[in-house]
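Heads up, one of the protein chains got dropped from this complex, but the rest are sitting where they should.
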Amino acid sequence: MPSSIGFIGLGIMGQPMALNLVHAGFPVTVFNRTPEKTALLKEAGAKVASTPAEAAAGADFVISIVSDTPAMEEVVAGKGGILETIKSGAVAIDSSTISPVASRKFACKVAGQGASWLDAPVTGSKHMAIKGELTYMVGGDREAFDRAMPVLQVMGKKHIYCGTHGLGLAAKLAQNVIQSTMVEIFCEGFVLAAKAGLKPQIMMEVIQGSMARAALTDFKAPFIFRGDFTPYFPLKLMHKDLTLAMESAYAQNVPMPTAAAVKEVYGAAKAQGKGELDYAAVVTFLEELAKVQVRE
Amino acid sequence: MPSSIGFIGLGIMGQPMALNLVHAGFPVTVFNRTPEKTALLKEAGAKVASTPAEAAAGADFVISIVSDTPAMEEVVAGKGGILETIKSGAVAIDSSTISPVASRKFACKVAGQGASWLDAPVTGSKHMAIKGELTYMVGGDREAFDRAMPVLQVMGKKHIYCGTHGLGLAAKLAQNVIQSTMVEIFCEGFVLAAKAGLKPQIMMEVIQGSMARAALTDFKAPFIFRGDFTPYFPLKLMHKDLTLAMESAYAQNVPMPTAAAVKEVYGAAKAQGKGELDYAAVVTFLEELAKVQVRE
Amino acid sequence: MPSSIGFIGLGIMGQPMALNLVHAGFPVTVFNRTPEKTALLKEAGAKVASTPAEAAAGADFVISIVSDTPAMEEVVAGKGGILETIKSGAVAIDSSTISPVASRKFACKVAGQGASWLDAPVTGSKHMAIKGELTYMVGGDREAFDRAMPVLQVMGKKHIYCGTHGLGLAAKLAQNVIQSTMVEIFCEGFVLAAKAGLKPQIMMEVIQGSMARAALTDFKAPFIFRGDFTPYFPLKLMHKDLTLAMESAYAQNVPMPTAAAVKEVYGAAKAQGKGELDYAAVVTFLEELAKVQVRE
Partner (left out) sequence: MPSSIGFIGLGIMGQPMALNLVHAGFPVTVFNRTPEKTALLKEAGAKVASTPAEAAAGADFVISIVSDTPAMEEVVAGKGGILETIKSGAVAIDSSTISPVASRKFACKVAGQGASWLDAPVTGSKHMAIKGELTYMVGGDREAFDRAMPVLQVMGKKHIYCGTHGLGLAAKLAQNVIQSTMVEIFCEGFVLAAKAGLKPQIMMEVIQGSMARAALTDFKAPFIFRGDFTPYFPLKLMHKDLTLAMESAYAQNVPMPTAAAVKEVYGAAKAQGKGELDYAAVVTFLEELAKVQVRE
């Protein structure tokens, strides 16, 4: 008999993840703060709960993917939170990108009920969520990780066990520090070159012929060059992740001079109203500063 | 009859470049500030000049690759500089990474003698210089670029015509802004992860499984993980290039908040005595700040 | 009959503040996490409570000054917290420098008990606390502020009503952003000058003859020049306040490029073990980077 699953958070990523679990034959009970988003899941065969607690009641696995630390605080410890019902022996798998400190606190709380906790943030686009091809970075007990694998394999194709509680998030935040900066400095460099009179395509040829070539900027460049900032990953979320990374850096006494500068650039772009666009829209902020365009 | 070549600057890159020209059958006259380095070229069949002017006298192409703007100022306009002898119709090909403003000034000066000027910085390691596989980014007249191709093809395998005078350098500086930042932020991210307790190899698995994977950091990572900073490209030169890029940014009114922060990190690493190491040694400065090591 | 006071937190500032209240004739009940520090107050005539709740029970004013947001969370809403006993009509006066967001949340919570809340951070040294000459920046209801004045006047000589809840803290954080940066850039400038060979005393003469003269740097300079970093305000607390300011900036969409850079410099100094020294010890971090000393 397949494990039962409570699934909390049906956003851009959560919905296809939950659908894949239903399609794989797991009995799934979903909860979402705005109930409209549950329709598709209900149609596919999921039960719909009216609180996280109801979704978690009796479930073998409680999966969550919500927007930020306060939202997750509500899901875990608020009224109707999963702490009220999570059963002993269950595994909570949280794919939200939240504060590692908060995540470790949640791990302690569910441990008080006899349950396990995995911080299990993911990378990959909505498209990869649909195909079940996400990459998982997982922190927590190895035993719980192993037990969760049949479920994780439905949603992702790569699962990296990072170590103890919080290290999945640590990996995710370090990765996003690197990705956000790669995109930002690519844009700074292209703006500098464009202001000098260099065509973006020629600058791109230079980069692609060099060791600076990266899958990320190869992917983003055409969007940047034609000014298409349909969000793959919204700028405001990248800014949030940089902020979480800086909080971790503060807690661990790690100076991060470059990440600090990059965070302010994304913050300025967000303050200009670009938060809902893809984070590559940071280029438009730099273009406005420099009064030049990096365009075909 | 093959074109005659004056070649000025027999450093790490210059020596193999000049040797390739000799081996390809060009008559080459070399000059180097410290004469000892001319021995290998002499043995291979090159003539040795005692001034840049002597190397340039009568040459169809005058190639230079020296350390910085003041050194190139001497080569061009100092006593015994190439301006004294460069012939009308010659093409000066300067592969030094110097100030674009200075380079354009040199272009004007040689134009006064009827000669052409190309700013032609290169990327690639010493190893690629030996194999004649450098990448050239070239600014200047298209006609001079075309004329220089038989010579450039001996030293490089990719030649990108960037546009008017200075745009080869603009491309090179933008590229190095991007490369230096990619390495620096890779190190910041890995230091943050290491301080959290994540093993570098696991963090590397995360990056390599993501879009942040890049040839540059794939290449640098093993050196970083074992603390081997044998210089492929010395940190002090990367700091110099960042400084040149910031000077260009100043001249062109381009704000570069991230590059400015990165420049200070490399500058601090240089001030700690790491200037002669590979620029990936920036990791050791970050490690010292954070009191942690990113090591196997 | 004088108002009764519960006083929580007997640190460097809290102890003299509480003593002044006792000396002014208020009946005071004190609580401190480490009970040893209550001896002096007990001797002076204060009662000693074993929990914040006990200190707050029946008090007209509940004054608190603790180290950070989590500590204040415990004081307010932890087991034995003031929420358990604060009486309707009481005024809670919190002089801790904590997150404005958390402070507003505490204001809501005590309002649920019919009590008022003032965020009332102070500036001034321990010496000024002893003399009752602190400066208060106060946020909250005007009526509660007016009611609290007889108590505030015992501890401070200047009381600035800043507006609604959180604005006292907003003022304090903005002030510390300015002060921390003034000291940091003073040190950067003096390190630059010293490396050029300029004597600190001459540079000081330049600054004091200019509009850059400030009470803060006039005060800090002699300590800096003789390397005396006895803590007036510990570097780790300044780093904490910068971090709180950046969190506010994040919450309010305010880009702060300079404060972000300054925060990392203090963070790096703290990571080098200078957290317990006065924040002017940031100069020693800059000196170590530049390999020069700003000394008499």
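We just call them A, B and C in the order they show up, numbering each chain from 1.
Heads up, the rule we're going with is that contacts are C-beta pairs under 8 Å (C-beta built on N, C-alpha and C of every residue); 3 or more make two chains touch, one makes a residue touch a chain.
From a predicted model like this one, the values you see are computed outputs, not experimental measurements.
J.: With the missing chain put back, one of C:G114, C:P150, C:G163 or C:P222 would touch it. Which one?
T.: Answer from the full complex: C:G163 touches the omitted chain.
J.: Could you tell which one of C:A92, C:M155 or C:A171 touches the chain left off the display?
T.: C:A171
J.: So which of C:A46, C:A59, C:A249 or C:L277 would be touching the chain we can't see?
T.: In the full complex, the listed residue that touches the missing chain is C:A249.
J.: Can you name the residues of chain A that touch the chain not displayed here?
T.: Counting over the whole complex, chain A touches the hidden chain at residues 257, 261, 268, 271-272, 289-291.
J.: By the contact criterion defined above, which parts of chain C meet the unshown chain? Give residue numbers in ascending order.
T.: 100, 123, 135, 137, 158, 160-164, 166-167, 170-175, 177-179, 181-182, 184-186, 188-193, 195-199, 202-203, 205-207, 209-216, 219, 245, 248-249, 252-262, 264-265, 286, 289-292
J.: Residue-wise, where is chain B in contact with the chain that is not depicted?
T.: 239, 243, 246, 249-250, 253-257, 260-261, 263-265, 267-268, 270-271
Note that only the chains that are shown with their structure count from here on.
J.: What's the farthest chain from chain C if centres are computed as the mean of the Cα atoms?
T.: B
J.: Which two chains does the highest number of contacting C-beta pairs join?
T.: The chain pair with the largest number of C-beta contacts is A-B.
J.: Would you identify the chain whose C-alpha centroid lies closest to the centroid of all protein C-alpha atoms displayed?
T.: A
J.: Distance-wise, how many Å sit between the C-alpha centres of chain B and chain C, to the nearest whole number?
T.: A distance of 51 Å separates the two centres.
J.: What are the residues of chain A that contact at least two other chains?
T.: As it turns out, chain A has residues touching two or more other chains at 249, 253-257, 260-261, 264-265.
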